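Shown below is the structure under consideration.
One chain of protein is taken out of this complex; the other chains stay put.
Order of writing sets the labels: A, B and C. Residues in every chain begin at 1.
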Amino acid sequence: MNNASKKHWKSKLHDIIYEADTPTGKLFDVVLFIAIIASILLVMLESVNSIDKNYHNFLNISEWVITILFTIEYIARIITVKKPIKYITSFYGVIDLLSTIPKYISLIFGGVHALAALRALRLLRIFRILKLARYLGASNNLVTALKASRAKISVFLFAVIIVAIILGTIMYLVEGEENGFTNIPKSVYWCIVTLTTVGFGDIAPQTPLGQFIASLVMILGYGIIAVPTGIVSAEYTAQNKKDKSSHPSENVSLNSQSCENCLAENHKDKSGYCYNCGEKLYD
Amino acid sequence: MNNASKKHWKSKLHDIIYEADTPTGKLFDVVLFIAIIASILLVMLESVNSIDKNYHNFLNISEWVITILFTIEYIARIITVKKPIKYITSFYGVIDLLSTIPKYISLIFGGVHALAALRALRLLRIFRILKLARYLGASNNLVTALKASRAKISVFLFAVIIVAIILGTIMYLVEGEENGFTNIPKSVYWCIVTLTTVGFGDIAPQTPLGQFIASLVMILGYGIIAVPTGIVSAEYTAQNKKDKSSHPSENVSLNSQSCENCLAENHKDKSGYCYNCGEKLYD
Amino acid sequence: MNNASKKHWKSKLHDIIYEADTPTGKLFDVVLFIAIIASILLVMLESVNSIDKNYHNFLNISEWVITILFTIEYIARIITVKKPIKYITSFYGVIDLLSTIPKYISLIFGGVHALAALRALRLLRIFRILKLARYLGASNNLVTALKASRAKISVFLFAVIIVAIILGTIMYLVEGEENGFTNIPKSVYWCIVTLTTVGFGDIAPQTPLGQFIASLVMILGYGIIAVPTGIVSAEYTAQNKKDKSSHPSENVSLNSQSCENCLAENHKDKSGYCYNCGEKLYD
Partner (left out) sequence: MNNASKKHWKSKLHDIIYEADTPTGKLFDVVLFIAIIASILLVMLESVNSIDKNYHNFLNISEWVITILFTIEYIARIITVKKPIKYITSFYGVIDLLSTIPKYISLIFGGVHALAALRALRLLRIFRILKLARYLGASNNLVTALKASRAKISVFLFAVIIVAIILGTIMYLVEGEENGFTNIPKSVYWCIVTLTTVGFGDIAPQTPLGQFIASLVMILGYGIIAVPTGIVSAEYTAQNKKDKSSHPSENVSLNSQSCENCLAENHKDKSGYCYNCGEKLYD
């Protein structure tokens, strides 16, 4: 850290990895995006028996390529941050590690099936892509509207669950074990299946009274689906209006930089220092 | 009632049980909340044969603990209200009693299956939790919007039922008994299953004409799901606007006190006397 | 018609049958409402084999009571209108006749099954009840909003059908006859079942490619359900606003009178003469 040129080199690498505003930064993000998608496809394809049998070698080699790529990325991330411990113990740090090591472990212990489960953790890397989605800029209002209506949707879901418990118990008493409603938890499960208009049909009421109550449940579900929609619609309309009537000065555009020191994100454009720890930000 | 200190003691207990503004009152509500959730879980778990077989003793003891807790609560509620008869004959009073006694009755008559049904009444205690949900304050607008659109939603549901009856009869005539549409009520049930887009699949049209009519039913259902949503959205947007434009003085915050004398609730903050019966309210 | 007192008698009966503003008129409507509901319940119950077997006599007698009631109503309606031919050939006139005669015909030919189908026409009388629903006054805005968005919803449904035809054909080519997609119409039927999120499950894709396309169909269906909802919401919000900003003089209340001469309805309150044919209206 005492070497200015080394710092500059590290800082450059930091910009490439943690930011998306420079051409090389964008290229890195796109390559990472493709690697994550490819790694997810690999996990999915390996689970298909017929494909795994025929293309085992190809899948194995691809898996190694991806693993090495992720390893390089992991090490690069550790080197370029000022406080590596903070990154390693962060949410993304743990995911990055856990999604990289299963292949190395399989080298030692062989292809244990339980490790496949661990490999699935790689899926969580997908959230990095969501970070990319933010740059599309389209979802800002949407997220704000969802956050504003979070409390209301919680109360609504709570009510839905209570209704499901009460109606599920009634259906258990009405239909009984002989018609598939073997216990109350299963009845509640059926009730949620019906209230949400999913309707698998693996369990279905057989008695006339059960079918009558089921009809009420369905019409109720049809009616209350209007509630979350109404909430989000209203909130979103309000958001849209606020957006249009707000002063231009309030519309601060955030960039994709993240602080080398504390990993804080969402810095305002042209910020010189981190709003969180005061560390100098390099453009 | 002629003893001042005894009144004070009772009044304190009353505050703990019926109100949620003091620390002890909040603690009581939280304990009650947990007890109700636990009691519901017990009823659900007991209905699962495999669990009931293995953990019968544990479930039995837990059941007794809950029952005794509810008994104490029931007696405390009777003691602290001025007009116990009014509480006992109220909605919550009857539920509290009915959800407590089944275990005692089972002592005398043994574990009769029909009593399990009675025990399920305990689920209605869940509405006490809904009372807690009110304090979240999030659902006020929602309830107002739903109340305002109640009449419209009723007319809509009435129309849905008429459509279901007419189309159900047509499907009965088209498909007939050999394809599962054994009678008109069952056909109407199928029609509701389809209109609400639940689609169990336990009954499904087999003839080409039946499938054609079913397609129309489904597209109709798809189209009319827009109606309740539109109603609630519009009502909720209107509610939101009214909320913002209303004078602050109109936004009266209601507290969780309930009158010792007449059990009336929704008193305004800092009210000195019950708006219903004029009884003094203790803070 | 040349006898003034007879005319007065007829006019009174006319008011009772065709209007709902007087106490006797309201009573008549309520009785008619109950009779229609009862007649529909009878048709439904007769279709249930087990009920028909056990309560055949009761159902038969009830059927006769309803039939005689409807006969009296039919004759009374003919007598009290000025132009009986116009009533007899009108929509309600034909329904009233068709829903009354099946029982008489069954007297001559015995209980032919095909007549049960005819008896089902009685269900169309339910539209008279819808006429009653109008007096609830709640659905006015709703109907206006639906009418305003009718053209848009038609275009939308047209697009849905085209999508269903194209995707249905693709699924027929992909899945083929061995997986239940026996022909294109059936594939289109499946596609409508899926697009509208009903999902019976009587036909379900088996091949990976079929399941992939099915996923696209489902997500498409999930996405486009937003369209009719958005249309109705917007239209309804607009309707609500117009309602509030309109001058009180524009809110003309319509009464339930119908002209004795031309059967025209929707007269303004306190109209002296029919807006359609100029006939005098009696209060």
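The criterion applied here is as follows: contacts are C-beta pairs under 8 Å (C-beta built on N, C-alpha and C of every residue); 3 or more make two chains touch, one makes a residue touch a chain.
Just so you know, these numbers come straight off a predicted model, no measurement behind them.
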item: Those residues of subunit A which, in the complete complex, touch the missing chain; value: 40, 43-45, 47-49, 117, 120, 123-124, 126, 129-130, 133, 136, 138-139, 141-142, 145-146, 153, 157, 160-161, 185-186, 188-189, 192-193, 195-202, 225, 228-229, 231-233, 235-237, 239-240
item: Residue ranges of subunit C at the interface with the undisplayed chain; value: 151-152, 154-156, 158-159, 162, 165-166, 169, 172-173, 182-185, 188, 194, 197-201, 204, 208, 211-212, 214-215, 218-219, 221-223, 225-227, 229-231, 233-234, 237-238
item: Those residues of subunit B which, in the complete complex, touch the missing chain; value: 197-201, 229, 233
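The rule we apply is simple: only the chains that are shown with their structure count from here on.
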item: Subunit A-subunit B separation of Cα centroids, rounded to whole Å; value: 33
item: Rounded Å distance, subunit A centre to subunit C centre (Cα mean); value: 47
item: In subunit A, residues with contacts to at least two other chains; value: 197-201, 229, 233
